[in-house]
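The other protein chains are all here in position, but one chain of the complex has been omitted.
And then chain A:
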């Protein structure tokens, strides 16, 4: 179990900056994010896009901002659980919270901050009737441990970079790899695309183009995948695994079940301190809403500063908070 003062759900720019504001007040933070890397949508969606409205930076690339934030919070030694989604918040007798992820990681914290942006990025799923029945029983949306697929038969579906990259990788590991793509060509990295065509020509993978997933079947676990080509002809492929790779899309997810007041996919907060209606739970950044809300990174930074001063009372109930400037006090590392 991880023990911390503050657990921040979401490691995007606002979640990261919150660590800095907490650190100035001597509060330790642990961050959890569903993505395998920090930075939220900045790193996931537009790492190379310039941002023009960060105070003090006439122009900064999204990933550069994330890298700078990581540097800025280093003195406060934040810890991270990445690639896991928070599923449950359980209030303890003393008012603190036990946080449990989908991988059963447990974090004990005095305060929870939801900085979840648009929610957690979850894989887009193909429209197959019985898909959910086979999730975890052969259907998986992420390659977490490639060894799972050693000497197994794997069907991958999709045409983007991740479908190409995993096809190339798994060709070395799996017994049989089939890549299904709806078009004749790939728009992913040309290098990867030509490698995939080479593997197909060498007979190392089966490449099935101009085809879609039509049906999946099995008995308790996945046994076969049926594909349909443009002339509606079907073929059935026996397989152990199906990995649909159609990108990620944000979903509010379990946050909706935590008893918070939600309006249009955002958490309603009190603008005095960005607290939710539930004691010790705050929401900052794009995930919150209040009259006049602007979904801007700079507004999230402001919210983080105000909110941490409010959270201080839960972490240090016996101490009086005195406000100090970094110009006076510097940054006192942990």
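By definition in this document, a residue touches a chain if its C-beta (ideal position, glycine included) is under 8 Å from a C-beta of that chain, and two chains touch if they have at least 3 such contacts; residues count from 1.
Here is the rule we use: contacts and distances are computed from a predicted model.
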From "(2Fe-2S)-binding protein", "Multicomponent Na+:H+ antiporter subunit B", "Fe-S cluster assembly protein SufD" or "NADH-quinone oxidoreductase subunit D", the hidden chain's UniProt protein name: "(2Fe-2S)-binding protein"
Identified contact with the non-displayed chain, of A:137, A:187, A:236 or A:324: A:187
Option touching the unshown chain, where A:78, A:218, A:244 or A:285 are the choices: A:244
Candidates A:25, A:118 or A:308 - the one touching the absent chain: A:118
Hidden partner chain, residues of chain A it touches: 41, 45-46, 49, 118, 124-127, 158-160, 182-183, 187, 244, 246-247, 249-250, 252, 256, 265
